[in-house]
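Below is one structure; the comments refer to it alone.
The other protein chains are all here in position, but one chain of the complex has been omitted.
Moving on, here comes subunit A:
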Amino acid sequence: MSGDRIRGAFAGLAVGDAAGWPAGRHRSALHAPWSRRLYRELDAFAEEHRVTTLPVPFALNQPVAPLRIGPSDDAEWLAWTALTVHRPRAEAFRELTDVRARISVATALDNLAKGVEPPASGHDNPHHFDDAAAIRAVAYGVIGRDPTEDAQVTNALDGVLGARAMAAAVAAAVASGRIGPAIEAALAVLPPGTAIGHNARAALEAARAAGDPFAAVPALDAALLDHVYSYGVGAAQTVPVALALAEAAGGELSRAVPAAACLAPVADSAPALTGALAGACGGFDAIPEGWIASARTLAGCCLPDLAGRDLIEVADTLTEGIA
């Protein structure tokens, strides 16, 4: 049974990743650079001509497959983590070349190349607070391992706490199939005096008061998102959103993920984290078949070597001997 929930965590993350609007932007990296330049020009055109008809990612003389609903950066980084989970972390990261990644990871790779080792590689890093490690921590959570060594390569402080919270929550969800123990496990590793610890409690309170994941969307926006900073992948925002919406949905992915995708500023990763938690609670079989079919095959938009890989088969490599 835990094998089904491990698959559920992986598939849930990929479904959430695919459901957020930024997935199309990430996947369009598979197109020729000029098609993305056209996209930027159309954005400028809309601004100049005051038209509200906004450009969406499009294929002009390009294959349309990358723009169909599908997984993007987060599913690929989760797969990479699962495939390298038994390797020393800095060594595994050092082997990465020609990849697209979050600012924290890109800076960490630069640091490693300059001889700056973990934990400084993740600490001397302007995006030490982002949720790159929290995404990867899902792989650690399903096998009940501490993600800290991995997290410290690319992140520090709230970024590492986010990874610990996700791993703890996923581990509890895989073990119990219930969201309650998952939330408790996450809160236990999030000190209230940190931004992520404060926000996790504020988010849970806001969502409980709203009573329903979709109803909680405006309350979460007001409680967590200051709309000041340019990149919405802060672990102190996305992990609390995931905890609060997964709880409000009673661990049901089909209720939690759509609500997370409605929070546009954090739609890059909050739906993926939400999907991982809910998927771990409800298991693989509870996820709508059509979504799994769309989300399981990796595109290679960040890690080209993973193009065409089946994420569920990757998850199964972790469960050999468990299920």
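Quick notes on this structure:
We adopt the following convention: a contact is a pair of C-beta atoms (placed from the backbone, for glycine too) under 8 Å apart; a residue touches a chain by one contact, two chains touch by 3 or more; residues count from 1.
Following the convention adopted for this analysis, contacts and distances are computed from a predicted model.
The UniProt record for the undisplayed chain lists the protein name "ADP-ribosylglycohydrolase family protein", from the options "ADP-ribosylglycohydrolase family protein", "Chemotaxis protein CheA", "Electron transfer flavoprotein small subunit" or "Tryptophan synthase alpha chain".
Among the residues A:127, A:164, A:296 or A:309, only A:127 touches the chain that is left out of the figure. The omitted chain makes contact with just one of the residues A:48, A:98 or A:226: A:226.
Checked against the full complex, the one of A:29, A:42, A:90 or A:106 touching the unshown chain is A:106. Across the interface with the omitted chain, subunit A contributes residues 103, 106-107, 110, 120, 123-127, 129, 157, 193-195, 198-199, 223, 226-231, 234, 236.
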